[in-house]
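Subset of chains shown; positions unchanged.
Chain IDs A and B follow the sequence of writing; residue 1 opens each chain.
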Amino acid sequence: MESTALFTANNVWMMICTALVFFMHLGFSFLEIGLTRQKNTINILFKNFFVITVGLLLYAIGGFNLMYPGFEEGAAGFFKFAGWGIASPENGMTAAYADGGYTWWTDFLFQGMFAATAATIVSGAVAERIKLSSFMLFAILYVGLVYPIVGSWKWGGGFLDGMGFYDFAGSTLVHSVGGWAALVAIYLLGARIGRFDKDGKPLAIPGHNLPLAAAGVLILWLGWFGFNGGSVLSADPELTSLTLVTTCLAAAAGGVSSAIFSNILYKNYDLTMFMNGVLGGLVGITAGADQMSPGDAILIGIIAGVIIVLGVALIDKLRLDDPVGAVAVHLICGIWGTLAVGIFGELASLDQFLIQLAGVGIVGVFSVVCSFILLLPIKATIGLRVDKEEELKGLDLAEHGMDAYADFRMNQH
Amino acid sequence: MESTALFTANNVWMMICTALVFFMHLGFSFLEIGLTRQKNTINILFKNFFVITVGLLLYAIGGFNLMYPGFEEGAAGFFKFAGWGIASPENGMTAAYADGGYTWWTDFLFQGMFAATAATIVSGAVAERIKLSSFMLFAILYVGLVYPIVGSWKWGGGFLDGMGFYDFAGSTLVHSVGGWAALVAIYLLGARIGRFDKDGKPLAIPGHNLPLAAAGVLILWLGWFGFNGGSVLSADPELTSLTLVTTCLAAAAGGVSSAIFSNILYKNYDLTMFMNGVLGGLVGITAGADQMSPGDAILIGIIAGVIIVLGVALIDKLRLDDPVGAVAVHLICGIWGTLAVGIFGELASLDQFLIQLAGVGIVGVFSVVCSFILLLPIKATIGLRVDKEEELKGLDLAEHGMDAYADFRMNQH
């Protein structure tokens, strides 16, 4: 009987974490529309609604069974599919599921909320110029196939798990899987009109609604309570609360570090760098949030904050155009966080570092290859990018025939 | 002693659900102001603040005792009132309340958060033209009397409960009770100036802040975790988590179905249809969220999404003006969800369907009659609608002497 109460408490925690991860989609939406131009707002929101709804349905139809196929323990599983459809859990399974951690239903929904995240990361990077239909097609395939296959390698008991790779809540399995696709997509898409001058010098295209962007970051931080806290997969008091402490301290340290470092470099109190530093700290702690001391977490955050500033500059240097900084935040800090598990915390060792490095590399190659395989045919057929005219006019009018702020006068830029 | 831990876990879940249902009021606010014009923003916010604050106080003073009067089991109770005031719970009652599901206080607050919802549904439909004082008067009477009386018939153990009517979380008792009043109110009020041309052809009046409207939908979806999840009235792991799964899948299916169906009809990627489809799916699953399989939930959502598109067109056809689509979402999908309990899921049978149909009809007749009884005298005395001049100028300046966006230049429309 004891188990009933503990099971109930565990399941309550996991349901709350599920709700918080769901709420991250509002954070992503606000961040993306805030950092882009008013004329593409509806388009971004449409993509976000598409990703969360279709992502959940795809995960129900096949993704869950693809990601958790029941590899034999330690098996070097590379691809396995447990079948279509979310079968109702077997009789009696609910109470016993995951050692009393939560019910089968909770597991499905928690994992389903994660699935859509990878595509949302891409959505921000390709904003303001991708063709809606092309994005939707890509998102379906990436969320429905690539994300669950990679996830199965570690969380489904596949070969990455077998070789000792550690990724607590997904610095690699979620953030860099999304980040690699974002990188490939912005490479294939090219920069927005006006983003670089004739000599390739970057010109800032300021976001149109910084309050919403800042709100997005705070909502994402809140959501990370669930993203990391729920990845404990029970309400274990010590582990969940340690995880929340490391998560919050890394976020705080990342923000402060980014703000200070960018102030030193550019003599400016840059709010967007502060915001991206917070996100970088969050992504950076995600792989090892349950393994770190508070001091480790602060160090990981500080380094993530510096990485963000350099990463954004690097992307610019490469003449890539990433309106929301998704590659610096999710890919580069995702890699950093994964490697940090081998440097800081309870698992730190050279061996672990090399395993982490291998995991980063394997997932990177697979994600990049898949992204090309999916995006190149789309580019060759229906095309990736909207017409020049549509881009200038804005996707809201061009693709949706609507204006996001009908009553307000706008500046042109 | 076991019961203490389980009771505590149950109560924690119910308190969280209460907080989430409270938060839905931000969702409603954002949705309503986002889909209407900038010049009526303060007025809408004032109404929302009024509804949540006065609604809670009314529920404390009398509504709770009206809704849960303690009918004898199975009795054909039609009207009973347990007295004024929220008496402190009897000694020892807290721990034992609702079979250890939660405390008496939690019960009061959870139910109180529901009560205000019905009036909020009306608020959106009558936006941009109703007189503030008339709305406030109507809301007081509807939330204070009509909602709890109808609620008592089922959730208070009255005659609808006795005849086997099933409404898990309120497709009928909350959403269609609000929706019927919205329908009567917009019929009596008439359309906003400029909403239909001389020949009765509908002209779109675009909302002024789509990011907030979209945020409203996502916040409402989040709130539904509590609205449906809390309606289990305990943290029972299997039932709560199944309920969250069916709720989220219906929402996702509703959105996708609405987006696809409206795209087929109107050749347009319509964000507001996508949003309303999500809401329609949520309302549709609400009556039977604990009775459905995931597949049932997806079907209910798909049908709700189609219904939303047709419903919005029907309201237009009838030359009714519902700025936020409240009638299509809350009334029509509320009816659909209630009937769906007789078609899908564990209770499905012809008998159940007929009982559901009877419940829908009885509640509908009562709600419509009450709405006329309350609104006609208001119309005849202080009037329902603001002057033409005030409507053109906007209610913010006319009724509140304030401007919601003081620093921004506006377009006229």
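Criterion: contacts are C-beta pairs under 8 Å (C-beta built on N, C-alpha and C of every residue); 3 or more make two chains touch, one makes a residue touch a chain.
On a predicted model such as this, the values are computed, not experimentally measured, just so you know.
A.B. asks: Report the copy count for the entire assembly; 2 chains are displayed in place.
C.D. replies: 3
One rule holds in what follows: only the chains that are shown with their structure count from here on.
A.B. asks: Could you give the separation in Å between the centres of chain A and chain B, each centre being the mean of its C-alpha atoms?
C.D. replies: The mean C-alpha positions of chain A and chain B differ by 33 Å.
A.B. asks: Quick check on the complex: what are the chain A residues that touch chain B?
C.D. replies: Contacts found on chain A: 1-2, 4-9, 11-12, 15-16, 18-19, 22-23, 25-26, 29-30, 33, 41-42, 45-46, 48-50, 52-54, 56-57, 60, 85-86, 88, 94-95, 102-103, 105-106, 108-109, 112, 132, 209, 212, 399-409.
A.B. asks: Once bound in the complex, which stretches of chain B touch chain A?
C.D. replies: It comes out as residues 2, 5-6, 8-10, 12-13, 16, 20, 37-39, 206-211, 214-215, 217-219, 221-222, 225, 229, 235-238, 240-242, 244-245, 248-249, 251-253, 255-256, 259, 268-272, 274-275, 278, 293-295, 298, 405, 408-411, 413.
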